[in-house]
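One chain of protein is taken out of this complex; the other chains stay put.
For clarity, chains are labelled A and B in written order, and residue numbers in each chain start from 1.
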Amino acid sequence: MNEDLKAHINYALKKGIRLDGRKKEEYRSIEIRTGVVATAEGSASVKCGDTEVIAGIKLNTGEPYPDSPDEGVMMVSSELLPLSNPEFERGPPGIEAIEVARVIDRGIREGKAIDTKKLCIKKGELVWMVMIDVLPLNHDGNLIDIGGIATLAALRDTNMLEVKDDKVVFGRRTKEKLPLTNMPIPVTIIKIGDNLIVDPTDSEEGVLDARLTVSVLEDGTLCALQKGGDASLSIKDINNMIDLAIKKSQELRKKLNEALKDD
Amino acid sequence: MMSSEYNKRLDRRGFDETRLIEAKAGVIKKADGSAMFRIGKTTAYAAVYGPRELHPKHLQNPKTGILRCNYNMMPFSAEERVRPGPSRRSKEISMVTEKALLPVVNLEDYPNAVVDVFIELTETDAGSRCAGICAASIALADAGITMKDMVSAVSVGVINHQIVVDLDGEEEHLTNLDVADIPIAMVPSTEEITLLQMDGKASKEELLKAIEIVKPVLRRITETQRKALKEKYKGQGGL
Partner (left out) sequence: MGDGKLLVKEKDVVVPGEVLATGMGYLPGHGTYRDDNKIIANRLGLLIVEGKVLKTVPLTGRYLPKKNDVIIGKVIDILMSGWKLEINSPYPAVLPLKDASFSYIAKDADLTKYFELDDYVVMKITNVTSQKLVDVTCKGQGLHKLRGGRIIHVNTHKVPRIIGKKGSMISMIKKATNCKVIVGQNGIVWISGEPEMELITVNAIKMIEEQSHMSGLTEKVKAYLEKATGKKLEISVKD
């Protein structure tokens, strides 16, 4: 029946209709809120249709990487919480969760979202560490994109902590914001048959042939890519998917900026 | 000699006053039942999946279903980041949460099956296991599980012999006074206690007094839990 269902979805897509009535290039309604976690230095919750993701930022100090002694350290982690979907079990992050974390990480890192050079306290000895955790409360698809947007909103929401005698004073926030540069927006395009669609639900992700996540900067430069799915992509596919991703990233950027303005 | 009495709470609350409570049912669409329970700056989400098939098969009990509770803190839910994954503390809390809910759930109605309860704390400021139990109770009812009653829980403190309800983070960490932290869960209709733990020192009389003082508070919490359920199903009543 999965072949049946896929054929059925393809047929509907040819008429431009998805299972939930959306058009191929249509996102579900997005709601972005920041400052939702009192214990985090920065946080955001993003709802896209039924998918809800929380991103939280925790700061600490530590040693820099030896090959970048004057730069702060950042890391993105994710878990597919069993609370968010009947298919998930409690346990260490499986490959799915790891991919979500690493793809979001790559976009933020290569897109230079955080100005890591400004996070140096003592060159070679002490730098700021930015720990980003992205967790779904309800997983109905498109975790990478929604997690990526939540991460950007949470970063914008982040205030630095006080440092006394080279030690972090946990719980004491300053008025200083985390130094940010760019906002790389991840957009995942999925391919079902000959159709390209955005913002897939859980069930659409279940029947995809291939997917391509593209992280896009404000000026249209790409800063990260990830191809997924069992099927291959033609060069024409990649061309079309990137064009669509760039177009969609502009819409999402506008939405994100609007939401952040209100805070 | 400085007065070592705790006669005014740090946040000016009354001694039997809880922080602001917010409860909502049905917040996680993929789950069979779910709830959010917030008390002050402690927020717990609970999702119930079940009754569902239990794997591996050898764990199945032909006479009754089993209840499985799992408590977890999100990494950003504390002042210092919590390393992801189970800790001894979270495993213990998972177990006492399960014991707190067991007496009310009619598991004989679901032989061979499992009712999974997942509790996630998005932010904590003391009282997290009690918030988790309150959320789980709402979520179980929301999932249509047959249960005799709700379970309501809150932490009571004894600070230099002064009994205070709903200890918050600041009070928990007072260093210049003696603080006992007593999480309690109760079944409202029978006043049976299903969770009782204590961290710190208190006399037997103080403990019994604390339990008496907390009863009406727990009943108010039960009302909040019931209201959250009725709010969700409001449109589905008749005429």
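The criterion applied here is as follows: a contact is a pair of C-beta atoms (placed from the backbone, for glycine too) under 8 Å apart; a residue touches a chain by one contact, two chains touch by 3 or more.
The structure presented is a predicted model; accordingly, all values stated were derived computationally and were not measured.
J.: What are the shown chains that the omitted chain is in contact with?
T.: A, B
J.: Using the document's definition of touch, tell me which of B:Lys24, B:Arg52 or B:Arg68 contacts the absent chain.
T.: Here the residue in touch with the unshown chain is B:Arg52.
J.: Where the complex has a chain not shown, which of A:Leu19, A:Val163, A:Leu180 or A:Ile238 is the residue touching it?
T.: Checking the options A:Leu19, A:Val163, A:Leu180 or A:Ile238, the one contacting the hidden chain is A:Leu19.
J.: Would you mind spotting which of B:Met36, B:Val96 or B:Met150 touches the chain that isn't drawn?
T.: B:Met150
J.: Spell out the interface residues on chain B facing the chain that's missing from view.
T.: For chain B, the residues touching the absent chain are 32-33, 50-54, 62, 65, 104, 106, 110-114, 141-150, 187-189, 222, 226, 229-230, 233-239.
J.: By the contact criterion defined above, which parts of chain A meet the unshown chain? Give residue numbers in ascending order.
T.: Contacting residues on chain A, toward the hidden partner: 1-2, 4-5, 7-8, 11-12, 15, 17, 19, 21.
Just so we're on the same page, only the chains that are shown with their structure count from here on.
J.: So in the complex, which bits of chain B are touching chain A?
T.: On the chain B side, the touching residues are 27-31, 41, 45-47, 49, 52, 70, 72, 74-81, 84-86, 116, 118-120, 122-125.
J.: For the complex, which residues does chain A have touching chain B?
T.: 36-40, 43, 50, 52, 54, 56-58, 60, 77, 79, 81-86, 90, 92-93, 131, 133, 135, 137-140, 170-171, 202
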